[in-house]
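With one protein chain removed, the remaining protein chains of the complex are shown where they sit.
Moving on, here comes subunit A:
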Amino acid sequence: MAEGMVRLENISKKFANTYAVKELNLDIKTGEFLTLLGPSGCGKTSTLRVIAGFEKPTSGNIWIDGKKVDKIEPYNREVNTVFQSYSLFPHMTVADNVAFGLKMKKVSKQDIKNKVKEALNLVQLENFAARKPKNLSGGQQQRIAIARAIVNNPKVLLLDEPLGALDLKLRKQMQLELKQLQQELGMTFIYVTHDQEEALTMSDRIVIMNQGKIEQTGLPDEIYEKPATKFVADFIGETNLFEGKVMQTNDTYATMECAGQYIIIPNNQNFLENESVYMSIRPEKIKVSAHANDKVKQLKVIMKDEIYIGSVTKIIAAFPDGQEVVAHGSRDIFKRCSQGSQLYLSWEPADSIVFKMKEKLEV
């Protein structure tokens, strides 16, 4: 069974009468930085707690480094956790906090001293060894929590939204430091976050979760460029989602009707006529023009608002039925336009992604 570092097979966790995690299958490679990403309440923490051993799965099996751990207590699993709220021991000094795991493993006093020093060096808090946790800032407590976990050299490090409580600037800095640390140590990280930007910048691989299930597993760019489900398309980045019916099909393209207008979509999923579908198109893939152009298929919309966001301007426009669509464009094109102007939108059909409606029933 030993393939990769952690293997979750058909893991379900039921609380009372709802599933926090449902039939989850996942293989995590050695040395991988894997991120569980999903909205709050989707079961990320529950998944970590099952791996750490704090929750017994309702069904399914777990392997860590080839060993089945279902019956192994948390204190005998070779994983360590960086908790969401840090959970530093308030009655111990920073050094004692970091030394705790080593003491439990009966490491010799001298070794403990050296390793604690090394770990504190790694997180640049060597001068804080004698302090109590409450005398540290949030960012410093965060680093101690990391030092306390990695000093044990676990096979897998579990991190539950470890940067959630930090302010934006510190969070960005810690993201980089954590990623560097992981690469230096070559340790397997399972990282939980609900922040997609964090996930996209740090991860080797991302698992998108929704309502206890995996929606998609993939590399950061795959997740962004080729969302597998409507949920992923909607959750990652900004996108425009249209709901409509397939009208005509040929081998390469199909036509979709949406709010009285026709949109060309790639026919890569054997669409049937009259089938209900969703189409997703990212704002940056949409070309905006103030003029009609007979050579390309354009959608007519009414401009509602423009928002300057630095490098580009965000245009918010609306279909006649009121559905809004967001597009990016450079500012000077829209100088002559104002609220209520007619705009024409077009895009490469290949840039759009279509999902069959049936998944609406699953979600």
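Throughout what follows, a contact is a pair of C-beta atoms (placed from the backbone, for glycine too) under 8 Å apart; a residue touches a chain by one contact, two chains touch by 3 or more; residues count from 1.
As a convention for this text, contacts and distances are computed from a predicted model.
Only one of "Inner membrane ABC transporter permease protein YdcV", "3-methyl-2-oxobutanoate dehydrogenase (2-methylpropanoyl-transferring)", "Acetolactate synthase" or "Isoquinoline 1-oxidoreductase alpha subunit" fits the UniProt record of the hidden chain, and that name is "Inner membrane ABC transporter permease protein YdcV". Listed residues A:K13, A:R148 or A:R282: the one in touch with the omitted chain is A:R148. Across the entire complex, the residue among A:G101, A:P220, A:G329 or A:P349 in touch with the chain not shown is A:G101.
On the side of subunit A, touch with the chain left out of the figure occurs at residues 52, 54, 73-76, 79-81, 83, 85, 87-91, 100-101, 104-105, 132-134, 148-149, 152.
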